[in-house]
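With one protein chain withheld, the remaining protein chains of the complex are depicted in position.
Labels for the chains are A and B, by order of writing; each one numbers its residues from 1.
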Amino acid sequence: MNTENVSNAKTQKLTSHKNGDGIVGIKSAKWLSLPYAVWMIGFIIIPLIVIVYYGLTTVDNRFTLDNISAISSPINLKALLMALEQSLISTIICLLLAYPLAMILSKSRMRSSSFIVMIIILPMWMNFLLRTIAWQNLLERSGIINTVLKFFGLPPMNIINTPKAIILGMVYNFLPFMVLPIYNVLIKIDKDIIDAARDLGANSVQTFLKIILPLSLPGVISGITMVFVPALTTFVISNILGGSKIVLIGNVIEQQFRMGNWHVGSGLSLVLMIFILISMAILSKYDKEGEGSGLW
Amino acid sequence: MVKKFFERFYVALILIFLYAPIAILIILSFNGSKSRAKWGGFTLKWYRELFKNESIMNALYTTLIIAVLSALIATIIGTAAAIAINSMKKTPRTIMIAITNIPMLNADIVTGISLMLLFVALRYTLGFSSVLISHITFNIPYVILSVLPKLKQLNPHTYEAALDLGASPAYAFFKVILPDIFPGVLTGFFLSFTMSLDDFVITHFTKGPEIHTLSTKIYTEVRKGIKPEIYALSTLMFITVLLLLIIINRKNAEKKAPVSRV
Partner (left out) sequence: MGIHTTKLLRGGSTMTDNKLINLVNITKSYGDNVVLDDLNLYIRENEFVTLLGPSGCGKTTTLRIIGGFETPDKGQVIFEGKDITKTAPNERQVNTVFQKYALFNHLTVAENIAFGLKIKKKSKEYIKDKIKYALKLVNLDGFENRMPDSLSGGQQQRIAIARAIVNEPKVLLLDEPLGALDLKLRQDMQYELIRLKNELGITFVYVTHDQEEALTMSDTIVVMNQGYIQQIGTPEDIYNEPKNAFVADFIGDSNIISSIMVEDKLVNILGANFPCVDTGFGHNKPVDVVIRPEDVNLVKPEEGIIKGVVTSLLFKGVHYEMEVNANGYDWLVHSTSLFPVGTEVGIQVDPFNIQIMNKPESEDEEAVELEI
């Protein structure tokens, strides 16, 4: 059991393997999947159907599209657009920060890099809420950073409760999810290939652009998936670091449910799901082989 | 070399970025004053208060029980499912894997809401069991994800060899296959345990008014102002995780270093 494997698993999705002999001769093996099949249908598929049902009906169980069109109300639309904007920015920042880090880590020798990877992974294992609250401490008007700035006579910074704070929170929480998939793909690149490119005349920049970057793309796609979707749908980060001022689509949906407006909430969720599906579709175009960046 | 210096500098910056908040939490856990920015002397009283605080301890207890139970059940169901999936033909296998991917690709909030609506529609009271069921649901895919690669690597002929030597299928399974895939099973369990511990959103929607897990308890505290006992708790959690990781990595390093006999 390897901690790297465990943490990497958080950043993967399953692939369908091409040669599937399986365990030869276990005829009854198929039936082992029965409990899971039942569970899946009961707790994955049916709930999705339920959410679709609630999204398309009113309280009196009549069909309606009002719940979905609720997205077009000014508040909701603003929430959706802000969420899109902030999650896109966060994803890009994560990518820009993570890629160089993954490259540096993949170059170092085996023993020390496993230690460094462990250090990068460690914050991931702290409770997600606590990590975000810690940033709240740092960023508050009377928080740590401002206290230090005051000590040096510098003007206080006013990031808390602004979009910048939320983006900071998103990047902080999701950075490891971007680093690991890219790192996993980079270390799998056969060193001979790099040597071959150099042998054929490519300098470092050319080797990077023509060989390393294209080969690392599956990891980049995986990382983007792992960051963009959670960032888009979060409500915790915007609650803690945005106060009640910043309302993202996640907050809107959560509020609806808290107030008992399940139908409207479901409708908005359906809209959100459509966005997720669209981004998945776009991303899978670049991921031709259909493989994630598994470590195993 | 200049390049190396910049590389080290960059890694150091990232590490400071990642650990600064955690360091703050740890420091504050020893802070004598309740204020977040003023230092009021070193104290251990928040640690003492932590263990006296019933609601936090209850939440911790609930969290651990759910994590262990859901991980256990998910591991059993998931391992069985992985074995089944591995022996399926291409089409049913692709379908099963696609559906397994759904909870992992879906946003937390959608999974949480859909499960909550299910329980509501069935008029099932939200409470401990609904949280447990939800946790099992999102844990199973991680178990399958951990066990399936191990099955792929398995030599199919070892099972046949066992049968050839007279073992019954069940005996062959427990004595030959299971030990081989055990690392994957263990990883799946550990992973499920971790995901369950850390979950907030899904628990938030499916827990009902009565129970609390650590995450949901902490969330309620955010509005009121964080009790320093929470800082003590987070420090303890951090140290626990750190120790665990060090121990596991040490064990792995021992395993990897071959014992030379010749």
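Please note the rule applied: a contact is a pair of C-beta atoms (placed from the backbone, for glycine too) under 8 Å apart; a residue touches a chain by one contact, two chains touch by 3 or more.
Note that the coordinates shown come from a computational prediction; the quantities given were computed from them, not determined experimentally.
The chain we do not see here touches A in the full complex. Contact with the chain that does not appear here is found for just one residue of A:L81, A:L96 or A:I193, A:I193. As for the chain not pictured, it touches subunit A at residues 190, 192-193, 195-203, 206, 210-211, 214-215.
Following the convention adopted for this analysis, only the chains that are shown with their structure count from here on.
Those residues of subunit A that touch subunit B in the complex are listed here as 1-3, 5-6, 9-10, 12-17, 20-26, 28-37, 39-40, 43-48, 50-51, 54, 97, 100-101, 104-105, 114-116, 118-123, 125-131, 133-138, 140, 142-144, 146-147, 172, 175-176, 225, 229-230, 232-233, 235-236, 239-240, 250, 253-254, 257, 262, 265-266, 269, 272-273, 276, 280, 294, 296. Of all the residues in subunit B, the ones that touch subunit A in their complex are 7, 10-11, 14-15, 17-22, 24-25, 28, 36-38, 77-78, 80-81, 83-90, 93-94, 96-97, 99-111, 113-118, 120-121, 133-134, 136-137, 140-142, 144-146, 148-154, 156-157, 159-160, 163, 169, 173, 177, 183, 186-187, 190-191, 194-195, 197-198, 200-201, 205, 214-215, 218-219, 222, 226, 230, 234, 237-238, 241-242, 245, 248-249, 252.
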